[in-house]
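This structure is in structure tokens; I'll ask about it shortly.
Note that one protein chain is taken out, while the other chains of the complex remain in position.
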């Protein structure tokens, strides 16, 4: 429908994954976002992630609220159901979808207005419930779709296109998630796909709620000099505290991975040394921490580290915290492993005899 | 209206404050809460606070949402306006009241359901705006008024009266507020008035948003064995990290206070030593930190300390963090010092000439 | 005449009187005598006045009584009111442990003093025990006064405390003490009294929230999300209890359901819609304030066509209103919920039995019409103890899943268009996530065409919303058919709905007994069936009886049937208490009286009526 057709994500046409699908099979409708919008790079990263993880396209459910970011869900996985809900309420829709059908690969995409303003309460509570899903927050510091008002993630002093400086302190989804006990917290930058893709992969494999905050510049309203969410500023001020590499279970089994024998979570010893976390499917997430004394499996340390960097004016990116084994929503509520939607009615209705029995008790 | 009249808060009948008022003048309607409810002790503490700070009763505005806790606002300050709004939305009502009349002494009382479930988004944003008000969160881990469901502050494993254990991680308003950049964060216990009153006083004097989380047991639904919000458990597991004493400006001026000459914020040197913070009105908040390396003016340290205690199963109380001098909502928006409601219409209407001029520009 | 009287017991909430009152109710029921209980309680946990009204009716009337034959005054704070509410020459039972409070003195009353307090002090130890057992003592006295069979009470106590012998003993004694004192001092039973019947054998005592919860379980609902709010909370709590009883896999101990206590009503609605989208039967239960908060999500479910069930257990509005009082004030808010052009299917149960059956229908309608469906109950139906017929279940029932394309069908078809009206009934087939790549489509609350593709084109937009309008109109034939009680040539027609029914049945009988030819229609679903309009047109004089201030049902009738507003005279009771037949009878008669007498506006009269009864 657009009149400035953008070339679809480029890729070697022939490459196929374990399912015999090409990247094209993971793409969606043509983007209607502004040329250069960070969100389109996130889309590309998601396409690559899903392709490389051999996700069965129609097994995924894509959910979002309202905003330019929310439109992202239409631009990948043509073959799976998508849901553009109402502004800021995607977490509850995702919670319901996952409650009813836990077999769905639940992917939520949101924006900073959607998640940190109108949707802040829902975001906090979906984290608290540890609903198993990948939650991508396309963070640009503004309300793009309504033309550039500051969002709750805008930094103090960051200026709008009109030159006004933001006065209110920002809400950092990463610190918030750590405080609320999130079990997977990472941050990426739409301009750095090599870093972002492994983070998305790990988040997708995580058994619980996986927040991936992605700084995703808005070229139309927040990419100017003076903005702290511009491409330039982000490139200069992000600091990858734990670059990771994902060793998929396949490669592990085929014995390629170094630590294929090891399991459980390994903790880094010296600075720069590598640690690893085993994902539910057996894949390994190997992290190399560039800063001394940093271990993404230690929540308190992670929080302190992120704040320390922030106080130095730097934005921590990479795998910030991961904690496998915490009970997810379904674990906590003891739901059947089989998706509720798959249970036959007969196994749900107590029948007339049971009712008669109950009636006898009610006299 | 109640049929089990409870004696009003007891006090030496004759004692009067600087305004020549007695404590009675700071009381409100007869409480209709359960006998023994922690909230009634908070009411008593508020009455003492307001009495001792010589607050002009009708200069205060009391706001709350819905809940047993929300009813508290009816039980003190008979002579000031009160507002029981809707559930979880008191922060926005208070923001509006303060926006329009900054001269009002704004006191909000809420519950853990009101503030951490339905109202979580509003709480986070009123903190972010740093609206000048005292925000008392009567925290009992349950929804009292709806008969005892777990609230978002219930601890993992804490059991309900029926014996079910809560599975979801709690939201700690103190850690949340620190993460969101709150400028005054304290925690008290309804069972410890000596500790609570100075905290309420300091919060009331603070020039910005002052959160006082008060563990306030619900005797009807959450005071049993197995509950982590019972009187007993709380007594045994709270740890006062920074007991404070408030030196009111009057006493300072009359030279009674030790550090009367000092000003600015003093930072503690050795463990156990005292530090102080000067409040906007010139009063001093003197704190003695019992734990080594702890300074309530250092946000990051405060956060780390609270978490460390929590990981040891202890609940930090006392003055947890204070930061004077951060811009409050009105500072940030450059509003007139004079309350907006006091401005004469003539100073608000541009008049016909200005309109004519504007019309000329619109051709 | 026996088996036709009403008691009103005034106590303090949180002191355990509820169980004593329930005991009396149940005992009378066990004696085979039709009985109804109305709990009039405060929005507070402990220490405020609370009342329990027990109506015994050999004729089987279940509405709230208009006149109280015997008052029981146990709360000094309400002595005056309690004495005032007893009918002329009625009886008043009070605690004579202390000199009688003058507030109780009313010349025409037969005063019955029993030293409940003193008896407890003598016979029991410990404040708590004394306070609790005092309730059993007055229960005993009442039992003796109205002639409840002690054996029945003993049986009930056995069932309750069987295991805890000590407790059982204490309760036995307390009841006996009360009974013996009464027998010794008054001539029991009183003129109005009980006589065994066989009228309750195929009935049960049940409240609407429990019944609706059962409906959800039997309908196969698997996801329940809610945020607690009086008077709907007990519905979801019962759902949980039934699920723990019937939905736990005996082998694996896994749960065949998922209940989520949401952080607020917006979230609860979102969870239900998200679950409905994936194909589960999901529902939420709330009250007025929750409906207001769900408005935005309801509009999404309507426009994106997602099955979802919402229960509104109405309480007195507006705003927070009176959380423990009943009303029918959400009718407009529910059927036209959300901004923009919307119209929703709603069901109006009249009693717990219908809460059960209609809850099941709600799920069938929601999936068949792919839209939100509302079960519009109220506090009186939902929380009070109703005598109703034993609930039946037909094991042949299977859920109506509506048009859902499975993998096989999708495999076959050329191309799937989510919002294409293939069958001309306005209902387009849907697909569920995770089933088949060809079923994929994009669900959205923004403008979309018949292929679910985003659009801003006037025609494409209209094609979809026009079809939705046809779809919902079609639901008029699918919702429960109105209950009509008509006779030849009656010129007066009365329309009502929901919880008014108990009083309406009685009122209609009374009016007819007085020789007034009245017909009665009770709407049970929305959109209205054609017969509703026909009924109104067929009667020269129409009354619409409902429990709200603004005659909301009448407004709906005017909008939807086209019958002129003023062809329908509103009869409105909205003080928060269940409707009485008396009120309806008086109002109808008053309106039919010669003009000059019609001075008093409806609301005043209502106030008047309520003054006698509240």
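Going in written order, the chains are labelled A, B and C, and every chain counts its residues from 1.
The rule is simple: a residue touches a chain if its C-beta (ideal position, glycine included) is under 8 Å from a C-beta of that chain, and two chains touch if they have at least 3 such contacts.
Bear in mind that the values here come from a model prediction, so they are computed numbers and not experimental data.
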(request) Would you mind listing the shown chains in contact with the chain that isn't displayed? (result) A, B, C
(request) From the listed residues A:220, A:278 or A:297, report the one that touches the chain absent from this view. (result) A:220
(request) Using the definition of touch stated at the top, determine which of C:291, C:387, C:475 or C:508 touches the missing chain. (result) C:291
(request) Among B:18, B:165, B:308 or B:340, single out the residue that touches the unshown chain. (result) B:340
(message) One chain isn't shown here. Among A:135, A:150 or A:287, which residue touches it?
(response) A:150
(request) Could I get the residues of chain C that touch the absent chain, sorted low to high? (result) 42-43, 288-289, 291-293, 295-296, 299-300, 302-304, 316-325, 327, 329-330, 332-333, 336, 338-343, 444-447, 455-459, 461-463, 465-466, 469, 548-550, 552, 555, 558-559, 562-566, 574-577, 603, 606-607, 610-611, 614
(message) Take the complete complex as the reference. Which residues in chain B touch the chain that isn't displayed?
(response) 57-59, 61, 63, 66, 73-74, 78-86, 89, 91-101, 103-104, 121-122, 124-125, 129, 329-330, 333-337, 340-341, 343, 345, 347-352, 354-356, 358-359, 362-363
(request) Over the whole complex, note the residues of chain A touching the chain we left out. (result) 1-4, 32-35, 66, 68, 84, 86-88, 117-118, 120, 143-147, 149-150, 152, 220
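Keep in mind that, in the parts below, only the chains that are shown with their structure count from here on.
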(request) Taking CA centroids for every chain, report which one is farthest away from chain C. (result) A
(message) Between chain A and chain C, what distance separates the C-alpha centroids? Give it in angstrom.
(response) 44
(request) Using mean C-alpha positions as chain centres, tell me how far chain B is from chain C in Å, no decimals. (result) 40
(message) Using Cα averages as centroids, what's the distance between chain A and chain B in whole Å?
(response) 35
(message) Quick check on chain B: which residues sit in contact with 2+ other chains?
(response) 117-118, 120, 152
(request) Could you check chain C for residues that touch two or more other chains and list them? (result) 263-264
